[in-house]
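Just one protein chain is left out here, and the rest sit where they should.
Our next item is chain A:
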Amino acid sequence: MAATLTRLRPRRSRLVWRNTVAGWSFILPNFVGFALLTLVPVVALFYLAFTNWNVFGAAEWTGSANFRRMWGDASFWTALRNTFYYTVFHIPLTMAAALGLALLLNRKLRGVGFFRTAAFFPYITSIVAIAVVWNQLFSPEYGPVNAFLRAVGVDNPPGWTTSADWSMPAVIIVGTWREMGYYMLLFLAGLQTIPAQLYEAAKIDGATSWQRFRHVTIPGLRHTTFFVVVMLTIGSFKVFDLILVMTEGGPGQSTLVLSQYIYQKGFVENQFGYASAVSIVLFAICFGVTGIQFWINNRRES
């Protein structure tokens, strides 16, 4: 017995060693790039944010100076507020639209395949093209959106991207339009995992279609919904290219968001240290919110 054990152990450790080498050799080509271009920058971020690194690369440790400056920086707070504004509307709107579309498409209707393709197309279209088309559609004087609004009796349709009050709603509409097809696909995949018998049983028990939605569909989609919320949250907080191309943060600062402020400070004004400090805020929000969502999900599960 003891003899076999001692004989087994070196063989076992040799196996572990061999597997480790094999495993790493598979992972390495990707990992080298991944570590260098993602992990290293993420770590470096936490150093940079405490320096006054500028374009000449002369870094000086400045402690919490960047963060104290941020505290009194009105533009930063505007960017933060706008980011939350976008997030708070974009998440529920996109979820409702995506789920609604998924429920519609999860039936035996002719042409569902075509509808699914059509709904997904905006998501794989480039932001630049989308932004420029929507800017034309939103054109206050001649655009079709306002032409439609006038036709249904709105005398004074909004100025959309030319108005400080309406530029954010315009961006939210386009963001929702663009992403709902993608989340619809996720919901659709989720819907198809709900067993038909559950609906059958609910029906026999006399449940109305609302009750079936409420007590069969919603619980059945829990995992999908959780995943969608996490992805949507991160996606909303980091919103950037859409805004950069559509409004460039304007008019004024009405659509300035965090990512864009980082870009502005870093790449336009070359204040890499300060931009890194703002980045940490974005990082912390995304990480924190995701963590909280995981925590809530786990607690509900148990």
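By our rule, a contact is a pair of C-beta atoms (placed from the backbone, for glycine too) under 8 Å apart; a residue touches a chain by one contact, two chains touch by 3 or more; residues count from 1.
Keep this in mind: contacts and distances are computed from a predicted model.
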* Could you tell me which of "Cytochrome c", "Nitrate reductase-like protein NarX", "Multiple sugar transport system permease protein" or "histidine kinase" is the UniProt name of the chain missing from the displayed complex? => "Multiple sugar transport system permease protein"
* **Among A:A65, A:L149 or A:M231, residue touching the chain not depicted** => A:M231
* Asked: Which is it among A:I27, A:A96, A:A164 or A:I218 that touches the chain not included here?
  -> A:I27
* Structure fact -> Contact residues on chain A toward the hidden chain run 16, 19-20, 22-34, 36-42, 44-45, 48, 53, 57, 101, 104-109, 111-113, 115-130, 132-134, 136-137, 139, 141-144, 147, 177, 181-182, 185-186, 188-196, 199-200, 203, 209, 212, 223-224, 226-227, 230-231, 234, 237-238, 240-241, 244-245, 258-259, 262-263, 266-267, 272, 275-276, 279-280, 282-283, 286-287, 290-291, 294, 297-298
